[in-house]
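Note that this complex is displayed minus one protein chain, with the remaining chains in position.
The block that comes next holds chain A.
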Amino acid sequence: MIALEGLTKRYGEKVAVNNLTFEVRPGIVTGFLGPNGAGKSTTMRMILGLDHPTSGAVRIEGRRYAELRDPLRTIGALLDANANHGGRSAYHHLLCLAQSNGLPERRVREVLDVVGLSAVARKKAKGFSMGMGQRLGIAAALLGDPRILMFDEPVNGLDPEGIHWIRTLMQRLAAEGRTVFVSSHLMSEMALTAEHLVVIGQGRLLADLSMADFIQRNSRAYVRVRTPERERFLDVLRSAGLTAMETGGTLELDGVAAEQVGELAARHGLVLHELSPQQASLEEAFMRLTAESVEYHAHSDTPPAGERAPWGADWKKG
């Protein structure tokens, strides 16, 4: 169990984390989502006592991190895959960590086995590929067989097989009753892994809800239609009290079942080239949720006018 209370971090003028209050519970995978620069890594560093909050506090099973007497047994973390000395072998990297917490040496060999690095255990970490570095970081997190696990973007640099592996690993860890807290910018990735979601943007809490709730609230269901008799079809819809949104060459109908549309078209002898029920992707829902707080927009030629909050709207709200 991790509990944050009014956690705030200011770097000079910049508020990286702004008054975050939430809990991460055991037994499930909790996804921590936010766009680039939202403050996910900063929050995680504060949870681990590496960065000191400007105000607010973090409690790990009711204690401050610095008060943990057996830290690796309590919480294991992957912050940055490169958080090791490149000149040291994977084995010695894990061994010095194990020794610092009085863990038996056999744990080193066990976790090397779990992450599949046994064959390169004596190789220097600087020769590792990105995915191997990530696996070494995960091995370090698992070393103390901890009750809480925290991963900052663990799928970075992993191949599809590796991604599948880490996904199942996280779910297994959670099923064993552990607290699993994992950050990502990919909603689609989280939809497959996480049961609970915490979403932040520009350091502020935007959502703290179950994945099921998020899907239910945010996924727009609609029916997509393509027809060569566009005008006549729109007339028919209007007389039936339905409206359609035109997007490109297709029409999108909200709040109606595909069957209904099909029967309506058949009754009026309309030709349809496509009739399909659609679900807006969770990625779109996530982008809508964080749209106002995205800090580093890529420059596109046509900014979605009206959708974005006007300049300064943010601080007025705050």
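The definition used in the following text is that a contact is a pair of C-beta atoms (placed from the backbone, for glycine too) under 8 Å apart; a residue touches a chain by one contact, two chains touch by 3 or more; residues count from 1.
We adopt the following convention: contacts and distances are computed from a predicted model.
The chain that is not shown carries the UniProt protein name "ABC transporter permease subunit", picked from "Ferrous iron transport protein B", "ABC transporter permease subunit", "Cytochrome c" or "3-methyl-2-oxobutanoate dehydrogenase (2-methylpropanoyl-transferring)".
Residue A:Pro71 is the one among A:Gly34, A:Pro71, A:Gly162 or A:Gly201 that touches the chain missing from this view. The missing chain, though absent from the display, is touched by one residue of A:Ala57, A:Ala83 or A:Ala221; that residue is A:Ala83.
When the missing chain is restored to the complex, the residue among A:Pro104, A:Gly127 or A:Gly249 that touches it is A:Pro104.
Interface with the hidden chain, as seen from chain A, comprises residues 1, 25-28, 45, 48-52, 65-66, 68-73, 75, 77, 79-80, 82-89, 92, 95-97, 99-104, 107, 140, 144-147, 175-179, 191-192, 194-196, 210-213, 215.
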